[in-house]
Structure formats: structure tokens, C-alpha cells
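See structure below.
With one protein chain held back, the other chains of the complex are shown just where they sit.
Moving on to chain A:
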Amino acid sequence: MSTPVLTQFLNELLNGRLKMVDLTQTLSPEFPTIVLPPEFGQAWPFRIEEISRYDERGPAWYWNNFSMSEHTGTHFDAPAHWISGKDLPDNTVDSMPVENFIAAACVIDVSKEAAENADFLLTIDYVKAWEEKHGRIPERSWVLLRTDWSKRATPKEYLNMAEDGAHSPGPDAEVVPWLIRERNVHGFGTESVGTDAGQAHHLNPPYPCHYFMHGNNRYGLQCLTNLDQLPPQGALIFAAPLKIRNGSGSPLRVLALTPSA
């Protein structure tokens, strides 16, 4: 009985009433990777080397080797990424249920606030006010924070480092458990380099989005782009991480399906 639904879906896609939006940043060596204090191990940035390009190394074919960490570029955070999620069932990218690769999305636009204050924190009150306008966040929905951070032109502006560390928006320590408890969300996604704010190490607990989301077997998406092309409600997200054994996360292609405006 599901075949007519899929047929209808494909028709809607082909006739343009549905469109696909790519929420993925291009993987390139220049794209910034999260920076930890230098005494810690660092996530590898994206690096690429040509194996051959129709040349003496391989006359008829072009291919590359690349290297990067699980948390480079647009990527997925599995619960095992954080200590709070380390003992949960199915908490790695290879073991998580495949149904969870598809979920609805609510897009909360804080781009105006973020432009005025790089340290802007999303609060419960802000989300409640958003719900007044756009409706209650449905269960099992991604909450995506639109900050327009993906439009920042240079790594310097994107990471926004000062002497006291990075400055970028994120959720505060109260809204994350509230979203899980009261709205049973699927996960949290951002345009910046992490799901938490740049200064989130000063919050209590530090990195609340990582701590609570992963501690409750929820997911994270970061380094997203094109969130400005999604409606506040009504988009569907397809986000399937690579099947890395015991992987804590993975770079991936994040696609949104959304009604054409």
C-alpha cells in the first residue's frame, strides 16, 4: 500500500511541487575544522591528494585519496561522541536505527540576533515565542538553528576566534533538556562548527547541547548551510552518516525535502 505514496512523492518531486535543498558544505581543505587547545589531539581537516588524472599515474582515470576526521565538514554527531552517551544502546553511526536517518525539521531563525550578538544563546522563552508563530515543535523533529553563520566568507569570520576563544551562537543550558523532555526532539543542528555555542565551555554543564542531546541518545548536525531555504516547519531531513564501525560521527550529505514556495 505504500507504493502509491512513494509514486506520489516522486511525482511531486519531478513536477517541482517538492524541491530538494542541499544543506551540505563542500569538503575542501580550506573549510575550517573545530580547533581545540593545541595540547589536545586535533580533528584532521579535509585533505586531498590526486592519485591520477588522465596522466602518467593513470592514463584513463581520475581519482583522489582524502583524509579527515569523523567531525570534519558538514557532519553528524552520534550519541557515543560525548561521555554522557557512551553507554547508551545503538549509540554509534553503524548501530543506530536506519529509520532515524529521516526526520522532520523545525528551523528557528535567529540570524538577526546572531548578527548583532555572536554569543547569542537560544532560550526556552525564545522557542516558546517561535511556537506561538509557527506552531508547536512536533515530536521526533530536528531543531535546526538558522544563524546565517554559513554565509561568513572566511575561516577567520566563521570560527570568530578572540583571545578568550571562539564566539558563535548556540543553545543555552536550559533549552536543551527542555527540548528533549517537553518536545522529545530528534536532535539539534547548527550552521557553525559545533552544535554548542563558541563560548559553551563556560555554561553549566559545559557544552550542554552535546551533554544532554547525546546523553539522551539524540543526534547532532553541524556545519549546515542553506537553512535560509527551508520553511520554519514542514521540511524533511535525510541525513545518513557513513557506516563506520563504532564511529562517533561522520561527514555526510544532508538533504532536505521541502514544499516549493
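Going forward, a residue touches a chain if its C-beta (ideal position, glycine included) is under 8 Å from a C-beta of that chain, and two chains touch if they have at least 3 such contacts; residues count from 1.
Going forward, contacts and distances are computed from a predicted model.
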item	value
Options "Biotin synthase", "Oligopeptide/dipeptide ABC transporter, ATP-binding protein", "Cytochrome bo(3) ubiquinol oxidase subunit 3" or "Short-chain dehydrogenase": UniProt name of the undisplayed chain	"Short-chain dehydrogenase"
Residue of A:Asn15, A:Thr154 or A:Asn204 in touch with the missing chain, whole complex considered	A:Thr154
Which residue of A:Thr26, A:Gln42, A:Asn117 or A:Asn246 touches the chain not shown here	A:Gln42
Absent chain, residues of chain A that touch it	28-30, 32, 35, 41-42, 45, 47-49, 154-156, 158-159, 161-163
